[in-house]
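Missing here: one protein chain of the complex. Every other protein chain is in place.
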Amino acid sequence: MSRHFPALIIVIPLISAFFIFAAGGLKKTYCFYIAAAALAISLFSSIGLLLQVLQNKVVVYHFGGWAPPWGIAYRIDYLNGIVLVAVAAISFLNLVATKKSVEKDFTEKIGLFYTLYVLFVTGILGIVVTGDAFNLYVLLEIASLTGYALIGMGTEHAPLASLNYVFMGTIGASFYLLGIGYLYLATGSLNMLDIASILPNIFQSNVVLLAFVICLTGLFIKMALFPMHAWLPNAYTYSPSPAISLIAPLTTKVMVYVMIRFLLTVFTPSFSYGSMAVSTSFVWLAVIAIVVGSILALSQKSLKRMLSYIVIAEIGYMVGGVWLGNRAGLTGAILHIINDAAMTLCVFLVAGNILYRLSGDSFDNLKGLFRKMPFSMGAFVVGALSIIGVPPTGGFFSKWYLISGGIAAGHYGFVIALLFSSLVNVVLFFRIFEIAYFEPSDCPHISDRMDEEGKIFNDAPLGMLVPLMIVAVGLIVLGIFTDTIVTKVIQFAIPGEIS
Amino acid sequence: MIWQLDLVILTFVIFCGIGAITIKDLLGAAILFGAYSFMMSLLWAIMGAVDVSFTEASVGAGVSSILFVAAVFRTTRRTKD
Amino acid sequence: MVDLLTIIISKYNYWGYIVLMMVGLYAMIVKKNLVKKIIGMSIFQTAIIFFYVSIGMKKNATIPIISHGHDGGERAVHAVDFINPLPHVLMLTAIVVSVATLGVALALAIKVYRQYNSLEEDVIDSLIKEK
Partner (left out) sequence: MAFPGWGDPLSPASTHVSPYYIENTIEDTSVPNIVTAVLADYRGYDTMFETAVIFSAGIACLFLLRRMKRKKTDFRHYRHMATGITLRIEQGGKIHPTAKEFERIDGLWVPHDLIIRTTGRFIIPFIQIFALYVIAHGHYSPGGGFQGGVILGASFILFAISNDLRSALNRMGERLTAFFYTAGVSLYAGTGALCILLGANFLDYSALATILLVDPVTARSYGILIVEIGVGIAVMAVMVILYYNLVSAGKFDEGL
């Protein structure tokens, strides 16, 4: 069966979606367990795949028995092996962590929610694992469509925010499709490796340049890099909390992965960094994204909205790291995909826990929260320290690689932007710590429940806390094992020609 | 294929597209969008993409228009632009 | 001048797709009505499909269905005789994706209308600001 891991990892969640949908009409309590089982199998096969990759360097699977470029092939190497495990683990942990919250928010549509959930995960996992440029588009559309629906069921202005996301997302995906069209026009192939083998002969062509630019534009819109970020804050703020702690860690980071895949595998590094003079300007764009994202985060008054702007700044980190074009920068970017996904999951899960107990997440509501929800806030501290970049959390090490990459490339603007952003994050999170620790609670919305000692203790239920704790501990573990991840996996993911 | 016919239909397509987004009545816009899709499917049939053309005729001109009409029925016909 | 004219005429399909794409993009960005924006989105997607179908075009070739001769014997199949089928396959997928997006977008538009009783973006914005 281990030969079929690349298929199982996608197909099991997809097939489970049908059963979950059927269970939603028959017996609603089964939905969660089917989804959990499917995602657990997915996680298991992704770990199995990573082990196979560590052994054999690359795993290829031909769908329908047709060899590429005629059929569709999945190709797992070091780069997507590690991202795959991160994605599968995050989606599984989030599923477990938000069970109670889903039951509260979507009592009647629980079956539909979990169906969309597993379909979203299917799409995201597929994007990571596929080796076919057009297949990626179809999977991207699955992930986007389910994402629109999940966000659209949120509070306040969620439908409008989601509709704007539909427009921007469709423009992004269509630009990507158009870029693939130009690549097809120039090479006649859709398989990524096949394109890569043909492209070096025609690098001077305008068509290839056009394809490159259009693809990147589409991906930038999808990953919400600074000037194209307008859809993100509203969509993330108003979306339901169990959905956003899935969508926020995965969507944008996976698009960064796709960008890395395109730069390194499809358009080989010599084209992406060499014959193109755009690297530096993209790094500057990333610098602007970091600075603007951080400053906008400062002016927000509610937790989720602040976190959404931090997501925008973090995208700048990764894009900048990728475009530095040296080994340290790329290592930092790939490491940051994993770390950032984990820490975004951590802080958004805490936001979800807070919203589970309180009526809102504006800063006024957070007063005295350390007493009420000590465990959630403890996890929040770990997540926040990771975002700031304090050792031994994972965030420190990826930022360290990014900064050393910036220094090696002589791009001090990027280094300064990273340090500035860390400083702003310190201000942002210590402001929240101050409110939550020192200010007495006067919030009338809380359903205060005194326990025996007369303390106000009202943390989220155990089922939500345990996965959160696992994520928080995982952040520290990721930090401690950074060296292993880099030497065993990531350094092989970067082609040798990049020094 | 006959390029003169192709060019004429392409012009029709573009006019229908522009009409669909300028007309100040959403029901009219939906119908014009249907016409746009139908012209588009003709264009593709001329270019030899019979399957795509068939799909566009049934999906674009048929079901999409109906979905637009349904949505307009549930919301409003009026529009300011 | 003559060169330019030949470029425009020999590739007029590609110019057509660019015009349609701009029409769609214009509607999505400038129009304030949400249903108009959705129509623009559909036009934008069809423009890209149009581009792909244009890639697949081959002169002096027939549709990609192999017919057995009337005498019942099989003829040799040459690739130059048939239009490139691959873009058609991709575009079947893209059409279906576009109708799926359309359905979700219209559902969201109905939800928006239910909430604000208007489809005009500027009216909705002023309603949001009032609160």
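Just so it is clear, A, B and C label the chains in written order, and each chain counts residues from 1 on its own.
Everything below uses one rule, namely that a residue touches a chain if its C-beta (ideal position, glycine included) is under 8 Å from a C-beta of that chain, and two chains touch if they have at least 3 such contacts.
No experiment lies behind these values; they were computed from the predicted model shown.
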Touching partners, among the displayed chains, of the absent chain: A, B, C
Of the listed residues A:L145, A:M373 or A:L402, which contacts the missing chain in the full complex? A:L145
Could you tell which one of A:F92, A:F134, A:W231 or A:F414 touches the chain left off the display? A:F134
Selected from A:A37, A:V58, A:I202 or A:L298 as touching the chain missing from the view: A:I202
Where does chain B touch the missing chain, residue by residue? 50-51, 53-55, 58-59, 62-63, 66-67, 69-71, 73-74
For chain A, which residues lie in contact with the unshown chain of the complex? 4, 7, 11, 14-15, 17-18, 21-22, 25, 61-66, 69-72, 108-109, 112-113, 115-116, 119, 122, 126, 132, 134-135, 138-139, 141-142, 145-146, 148-150, 152-153, 159, 184-190, 194, 198, 202, 204-207
Name, in rising order, the residues on chain C that touch the hidden chain in the full complex. 10-14, 54-61, 63-68, 74, 77-80, 82, 84-90, 92-93, 95-97, 99-101, 103-104, 106-108, 110-111, 114
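Simple rule for what comes next: only the chains that are shown with their structure count from here on.
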Per the C-alpha means, the centres of chain A and chain C lie apart by a whole-Å value of 30
Two or more other chains are touched by the chain C residues 87, 109
Which residues of chain B touch chain C in the complex? 6-7, 10, 13-14, 17-18, 20-21, 26, 29-30, 33, 36-37, 40, 43-44, 47-52, 55-56, 59-60, 63-64, 67-68, 70-72, 74-76, 79-81
Can you list the chain A residues touching chain C in their complex? 134, 138, 141, 145, 148-149, 152, 157, 159-160, 162-163, 166-167, 170-171, 174, 177-178, 181, 184-185, 190
Taking the touch rule as given, give the residues of chain C at its contact with chain B in the complex, in rising order. 12-13, 16, 19-20, 23-24, 26-27, 31-33, 35-36, 38-40, 42-43, 46, 49-50, 53-54, 56-58, 61-65, 83, 87-88, 91-92, 95-96, 99, 102-103, 106, 109-110, 113, 118-120
